[in-house]
Every structure is written in C-alpha cells, then in structure tokens.
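Structure first, commentary second.
For this view, one protein chain was removed and the others were kept in their places.
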Amino acid sequence: MKIRPEIQIFPFKLISKETADKITDELTRFDFVTNVSVHGPSIQSSQSENYMVGWIWIEVEDNNENVQKIIKDICDEFLPFGYNIEVGRFTKYKKGVSDYIKGLN
Amino acid sequence: MTYKAQFHPGSSDPSKNRKKYMDPEYKLQKIRSVSDEDVVRVLGHRQPGEDYKSVHPPLEEMGEPECSVRELVEPTPGTKAGDRIRYVQFTDSVYFAPISPYQRSWMYSYRYRGMDSGTLSGRHVVEARERDLEAISKELIESETFDAARTGIRGRTVHGHALRLDENGIMFDAMQRYVFDKSTGEVKYVKDMVGQEIPAPISVGKPLPEEELKTRTTIYRADGVTIKDDPEVLEMVQNVHWERSFGGFEPFKEAKFKEGL
Partner (left out) sequence: MVYKDEKHNFMQAMKKKFEEAPDEKQTKYYVYGGYKQNKRKVEYFESGQQLAKERGIPGYNPSVGMPQGQRVLMPYQLSHTDIIANMDDLHFVNNAAMQQAWDDMRRTVLVGLDSPHSILEKRLGKEVTPETINHYLEVVNHAMPGAAVIQEHMVETDPRLVKDSYVKVYSGNDELIDEIDSRFVIDINKEFPENQAEALKKAIGKSMWQVVRIPTVVGRVCDGGTVSRWSAMQIGMSFIGAYNLCAGEAATGDFAYAAKHGSVIQMSDMMPARRARGPNEPGGLMYGIVSDCAQSMAKYPDDPARHSLEAIALAALIYDQIYLGSYMSGGVGFTQYATAAYTDNILEDFVYWGMEHVKDKYGDLANQKPSVKIINDIGTDVTMYCLEQYELYPAVMETHFGGSQRATCVSAAAGTSVAMATGNAQAGLSSWYLACNLHKEQMGRFGFYGYDLQDQIGAANTFSYRSDEGLPFELRGGNYPSYAMNVGHQSAYTGIVAAAHSARGDAWTLSPHIKVAFADKSLPFDFANITKEFGRGAMREFVPAGERDLIIP
C-alpha cells in the first residue's frame, strides 16, 4: 500500500471556521485530494463545533506541480495575510499503542 | 548625587520603552478609560459595591507590638484595612505585545508596594491586598502597557501567547473572555478572568496597529529589533553572565580563563 504525501497549509494568522470551510470546499472538488483535515486550538464552549484553524493537511494521490499550483491559487484567494505550503507526511500512517489499547483503527 | 539611574541599557525602541516603564518618575500614558466597577467585574474577586472581605482586623485595632520595621514601613491601604490578597494576571502575546512578563516584574517592582509578582513565559501574575490590587489593575488596564488585542486578562487557561493572532489580529483565548466587535473595531470583555460571564460587555477599546506596537513594545524580535542590533544591551547581558560566573564559587581565575584553560 502506498502512503500518500500530505500538503500542509500554514496560514500566518489563525483562521476562522468559515474561512477554513471555504478552503476545504474548494479543495474537495478535486479528485486528487483524498483527505483533508483541519487542525487548530479548540475553544472551550458549549457549542460543539467551536474552534479556530491553525493549519490544514491535505492528503493527495501524488504531489506534483499542477497540484501545488491549484492549492497555491486557492490559498492566494482566501489567505491574503500570507501562508506557507509544505509537502511531507504529517499524520500517523499506522496505529500506535494507545490506538491498539482503545481497540481503534 | 550625580548618578542617574539608567534602568536599562541600549538605545533601540524596546530598550527605551523598558526604561520608561521601569522609571517610577515616568507616568504611564493612559490610553483608555475603564470604570472602577468594570475593573472589579473583570477581576471577578468581588461584586462592584460589595465590601472587601478581610483576613484580619484593621491594623489600628490589632495592637501590634513595638517594632522598628513596622514603624519604618508604611502599610498600604489594603494592608491597613486587612484585605484578602488577590491577584491579577496578564497574558502577553509574543507578537509585539506592549510589554512582556519580565518587564512587568521589573516595572511593578519599581512602581508598586506590597505586591508579589510571578514571572512565567506566557503570563505574569501579581498578588496584592485587594484594594491595592484593584488600583494596580486599573492603572495597568488603562495604560499603554495594555493592548486590546495582544494583552489578555486571564486567571486560568492562559494558553495563547505563542499562537498566531487570528484573522482580526486578536490573540487566541480558549475561553473567549473577550470578543472582537467588527462593527466598532473594539475588543469587549464578556467574561471575567476565570471565564465567568459578566452582565454587560466591557470595552477596552481598539487594538493598536502593528506598526505602532512595534514602536511601543519591550520585546526584541527577529522581525523587529534584536538585542544584537543594540550593542549596549548585548554587552550588558554578556557582562551579567560573566560577573555571575566569576563571582561564584571558587571559580577558575578570570585572567587565567581569558588565556584559555
């Protein structure tokens, strides 16, 4: 099984849920995107979905210039205050001890 | 006396600001007004108008022993009254907040009496008798050392000093004690220090623009001024290090060390 690369978008400001939603909506339109996860500090609140977004990890089939350009264009549109893009693998790709203990996969 | 206290070395903006804040002769610039009641509400230690709780009778009724130290040191008003000791704690963003924890400690030590301050990386706490504390808090919150966006009044869950600012330029607060009012551009406190809701929002005004904060801050940064850009500061730090080293326990002699061990 191939482990797919991930692309990290790291905005220079913590972005709102709304901005993150716009970006993920754009991204998930593309077939080469296999997973998008949104990360950031959580806010203590009675509302279940209250958070700010620090970075977005996009798992893609393959990383190439075309993919990078599409992602960059989306970022330019929604992140006027600047951002970094990095390619790598940022999430776990196999389960660890605590996952096993919890019976999770 | 011909000696004039310099308070801090250097000539850069952060250095000048440190000198100002530490110099008790310098009056902190007042850049906003917050009423006494609102300060009490944000602190959350008592209700506005409520009597101060006390931990001992007023000193005058205590029949204190004869003591030269007691005669020498004038008690603060809160001490005279027997107030509880309460606290105020600020979180200062690393992104050009007007002041940072060490400068708070140094500044408080020059300016306030009967207080106990604690310095951490993300927050700074000061404890004092309640009515003294309220006076200290009011001065600090109204002054130039407080920015609406990059300073937070937080009793707990202080996480945020190292996080990026949000899209509106506000420092992250997991408890959302303050909100940014887009229509007025002001920051308003809706919860007290420990996150209990307060009856009506309390405005602390508009955040200062980044360019202005850069001239007001006490923080050296690579994207602003560093201590390397201010040679006197760098030299002072290195000197402090070597004075501590060579003034310590039976060290190798300085002269010998300079030649190499």
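Remarks
Read from first to last, the chains carry the letters A and B; within each, the first residue is number 1.
Note that in this section a contact is a pair of C-beta atoms (placed from the backbone, for glycine too) under 8 Å apart; a residue touches a chain by one contact, two chains touch by 3 or more.
Please read these numbers as outputs of a predicted model, since none were measured by experiment.
The residue touching the chain not shown here, chosen from B:Lys27, B:His56 or B:His241, is B:His241. Interface note: of B:Ser33, B:Gln47 or B:Ser121, the residue touching the hidden chain in the full complex is B:Ser121. Although one chain is not drawn, its touching partners on chain A can still be listed: residues 1-3, 5, 8, 10, 12, 35, 37-44, 48-51, 54-55, 63, 82, 84-105.
By the touch rule set out above, chain B reaches the unshown chain at residues 92, 94, 99-103, 118-122, 159, 161-164, 218-223, 226-228, 233-234, 237-238, 240-242, 244-252, 254, 257-261.
Just so we're on the same page, only the chains that are shown with their structure count from here on.
The touching residues of chain A, when paired with chain B in their complex, are 11-16, 19, 41-45, 52, 54, 81. Remark: chain B residues 157, 159-160, 163-167, 169, 172, 174-176, 195 touch chain A in the complex.
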